[in-house]
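Entry: chain A
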Amino acid sequence: MPIEPIAKILFIVVVMVVGIAPLITWIERKQSAVMQDRIGANRADLAGITILGLLHPAADVIKLMTKEDVVPDGANRVLHLLSPLIAAVPAIIAFAIIPFGGVYQFGDTTLNLVGADIDWGLLYIFAIGSIAAYGTILAGWSSNNNWSMLGGLRASAQMISYEVVMGLTVVGVFMVFETLRLTDMAIAQDTSFRIFGFLNLYFGVDGWWIEHIRLPAWGIFYQPLGFLMFLTAIMAENKRPPFDIPEGESEIIAGYHLEYSGMRFGLFFMSEFIGIIIIAALTATIFLGGWVVPYWSTADIIDLISPFMGVGFATGFCILIHFSTFLLKVFFMIWVQMLLRWSLPRFRYDQVMSLCWKILLPLSIANIFVTGFILLLVKG
Partner candidate 1 sequence: MTVETILFYVFGTLAVVSALGMVLNIRNTVASAMNLVVTMVSLAAIYLLLEAYLVAVIQIMVYGGAIVVLFLFVVMLLNLSTDEFPPGKQRVVKLAVAIACVAILTQVVIALDRDPLLAAQPGAVPEGFGGYRQVGLSLYTDYVLLVEMASLLLLAAIVGALILAKRKID
Partner candidate 2 sequence: MVPLNHVIALSAILFTIGVIGVATRRNLIVMLMSIELMLNAANLAFVGFNRIWSQVEGTPTIDGQIFVLMVITVAAAEVAVGLGILLSMFRNRDSVNVEEVNLLKW
């Protein structure tokens, strides 16, 4: 009985998809309310007790499940039914490669807190993103509606353009860490590097200040431009505002999910919010060090606690610390995305396209060149 994969799948489905995605709808409501100086939704109650509006996600689920499922008249019924699934399933299975913790040794068993530790993990995310584009395109086409078709066409062009840029922006990080496996990438960020180390290496300058002014070896400090570009590209890939042209509420009514009601719309809605978690988890793993605590590496944690309680308990405590750090970073990135959503106006469609092809693509290629040049200098 393979207990470990089943436990991981249950964790992903129950905790992440069913637990945290509705929580993020609540975060969106409350954060937008705080940013806009209002109270937000707080009236859903259970026997008269409202808990700051935390029951609204549950109320949403009940509402969406009990609504009538309307399929428009001339629509292609099979594709109309399949499109929410094609949009939602890639978002959920993208959790398979996100490392929630490192690799821990318990005597002779190894615990690896990843669903599937595949060697080309980052490429898997890009492949999943390519397939997820079909949900939007088919939803737009199969609804037999002009506005949906416009939304679907815009979505397809936007998503396939930003896939290219998304791949290129990560090449810089790939060159620095020399691995595509997300676990190894997080482990490589488990140290710290000296900011003024180049003075020591090339000019022979020495001093305590060179040795002790250190930054954690995170991707964002090695590739700041790559971080900004990757965040832009993956937010555009997920059709997240300010890139939500395909579902532009004020222009094409609701774009590709106009003719969807009830739980099918709920699936689209949920896939966008699961995409938010995926964006946050990916950015946290690649650029913010994942489950790594800054300045306190795994060996240090275990060495600190094991004299008191033994190595096994120390490793367990280390797992707890790492997992909570990862969740903290994920929630920080979710907060950043919500901030961007509620402060920036929507891009116009030609601005979205020119941002991709005229600005991000040359910048990412220049980033690759500069990174390669510096790596050639540093590593000989």
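Convention: a residue touches a chain if its C-beta (ideal position, glycine included) is under 8 Å from a C-beta of that chain, and two chains touch if they have at least 3 such contacts; residues count from 1.
How these were chosen: all candidates are chains of the complex that A comes from, given by their letters.
Owing to the predicted nature of the structure, the values given are computational and were not obtained by experimental measurement.
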> Looking at the complex, which candidate is in contact with chain A: 1 or 2?
Replying inline: 1
>> For the complex, give me every residue of chain A touching candidate 1.
In response: 76, 78-79, 119-120, 123-124, 126-127, 129-131, 133-134, 137-138, 140-142, 149, 152-153, 156-157, 160, 163, 167, 180
